[in-house]
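Provided herewith is a single structure, encoded as structure tokens, for subsequent inquiry.
Heads up, one of the protein chains got dropped from this complex, but the rest are sitting where they should.
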Amino acid sequence: MRHLISIEDLNKDDIIRILNKSEEFEDVALGKRRSRILEGKILANLFFEPSTRTRMSFETAMKKLGGEVINVSAQEASSIAKGETLADTIKVVSNYCDAIVIRHPLEGAARFASEHSRVPVINAGDGAGQHPTQTLLDLYTIKKEIGRIDGLKIALVGDLKYSRTIHSLIKALTLFETKIYLVSPPVLELPKEFLEELGGDIEKAELDQIVGDVDVIYVTRIQKERFLDEEEYRKVTGSYKITLETVKKMKESAIILHPLPRVDEIAVEVDYTKQAKYFKQAFYGVPVRMAILTEVML
Amino acid sequence: MRHLISIEDLNKDDIIRILNKSEEFEDVALGKRRSRILEGKILANLFFEPSTRTRMSFETAMKKLGGEVINVSAQEASSIAKGETLADTIKVVSNYCDAIVIRHPLEGAARFASEHSRVPVINAGDGAGQHPTQTLLDLYTIKKEIGRIDGLKIALVGDLKYSRTIHSLIKALTLFETKIYLVSPPVLELPKEFLEELGGDIEKAELDQIVGDVDVIYVTRIQKERFLDEEEYRKVTGSYKITLETVKKMKESAIILHPLPRVDEIAVEVDYTKQAKYFKQAFYGVPVRMAILTEVML
Partner (left out) sequence: MRHLISIEDLNKDDIIRILNKSEEFEDVALGKRRSRILEGKILANLFFEPSTRTRMSFETAMKKLGGEVINVSAQEASSIAKGETLADTIKVVSNYCDAIVIRHPLEGAARFASEHSRVPVINAGDGAGQHPTQTLLDLYTIKKEIGRIDGLKIALVGDLKYSRTIHSLIKALTLFETKIYLVSPPVLELPKEFLEELGGDIEKAELDQIVGDVDVIYVTRIQKERFLDEEEYRKVTGSYKITLETVKKMKESAIILHPLPRVDEIAVEVDYTKQAKYFKQAFYGVPVRMAILTEVML
């Protein structure tokens, strides 16, 4: 049985296989082709904290492949959690489905769940831990929109300290031949220990220095709660905001990504430029999750 | 792409076409005939405020036509709304479905959503604004139960000031050859500006004067919150209550409608008379929504 708990469970070949498979499902995601490949299968969405976007994306992927979905809301899940251990919950729930997508506030919860489950478990985010399907859709977006991942220059912008999305993505990018620029306020830098473990071609930079040279700008949300005072927050975030000015300095072929939701990190006017690919990135979650669902269930 | 935002977007021919289409789907709604006409399609129910009846009615319409539904609860939706703009939410959600049904507390929200959506948007009520699918099912109920809409005398009873249902319905009725009686307490009269804009044959009346003459009595809920004091509320509502006495004065062929839920406006004993059609009206929501879903998605 195959689980998908961490992006580190996959090697470069696994990732490439999943990205290729995703491409095959894109027509189905777009409604141009029908598939009933998961007919008779049931996916349980077990969300111990809300993440409506991720849940919807898995749900539409499953349903467009002819499968069925049972949702357990954050509210229901928290009421279950009060009454029994996670191990017991997983043992019971895995009787009622063919795979479990789990979202949990605690790091390690998805791995633990997989050890007690009769069916494959997919991690949809566990605390500060992993969110491997987000990473796969990020990679897929880059590959689809630029044509390759190897050889690209990629700027990671914003909160590099706390963002689970960034941590998973950077690990995956180091499997490819990429040049990575880290662009963040000093208080939100990638943790030193994390950086030391990584191989790959990685360096710190200012956005202004590299904006005209990079192929991908990956922006993340900077949360107000990370700052001691609101003025500091406003000052800091201002200088990492992507505006029309930023876009003008970018290469024609470069793209801007964001895991969404965004607050102020990207000006709304940017949405209408051809570099803006973050809504398309949200769409790509569907074919990528189709590929993942078929990987674990078939 | 077709949206359904306001009943005023439809002319008389559009309405008649939808009502005829609804009739074709009635067998499917009743389970006498199978259809998979929406197989492979996904409807997103995006409810920023709860409306379980409307949601269930769309959900059963979609599923009985072979389609699938993704629900976003009021709780989830309000948590999304805290984190991003409605425009962003719609841009993302419209990646995950083939149509969106939206319910929102603010007037104009549905129209705004349609401007940012990649897929058709159906308004299921936006604040004091519109609820066009309710109006279509009201018209359908009249047509099915009496055989026509033109030529009928229709009494609108209760809260004519705040009821979104009444405002949409009255606009649609003026497209037909109907005589409309407005029956309401003075504090809940149809707003003067609203009345002046309307064409058609409309006049104020007391229920007693017209009860034996009308073909349809359409009753709406009078909400306690509209009154300054509870005694006033009780005095007023008492005189607009439909009882067995009221029914005895009605024509044999006349019908009583109500958008539900009812509180005290219609006595429970009335349920067992043949004039009572409000539960059947709830059922008619299914074939009418089937017609609407196929209109916008096929």
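Order of writing sets the labels: A and B. Residues in every chain begin at 1.
By our rule, a residue touches a chain if its C-beta (ideal position, glycine included) is under 8 Å from a C-beta of that chain, and two chains touch if they have at least 3 such contacts.
Nothing here was measured: the structure is a model prediction, and the numbers come from that model.
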item	value
Residue of A:Glu26, A:Glu59, A:Asp98 or A:Glu265 touching the missing chain in the full complex	A:Asp98
Residue of A:Gly83, A:Gly147 or A:Pro186 touching the missing chain in the full complex	A:Gly83
Option from A:Gly40, A:Gly147, A:Pro186 or A:Gly238 whose C-beta touches the chain left out	A:Gly40
Positions on subunit A where the hidden chain makes contact	39-42, 44, 68, 70-73, 75-77, 79-80, 83-84, 87-88, 91-93, 95-98
Missing-chain contacts mapped onto subunit B	31, 34, 50, 52-53, 56-57, 59-60, 63-64, 71, 73, 75, 260-263, 268, 279, 282-283, 285-286
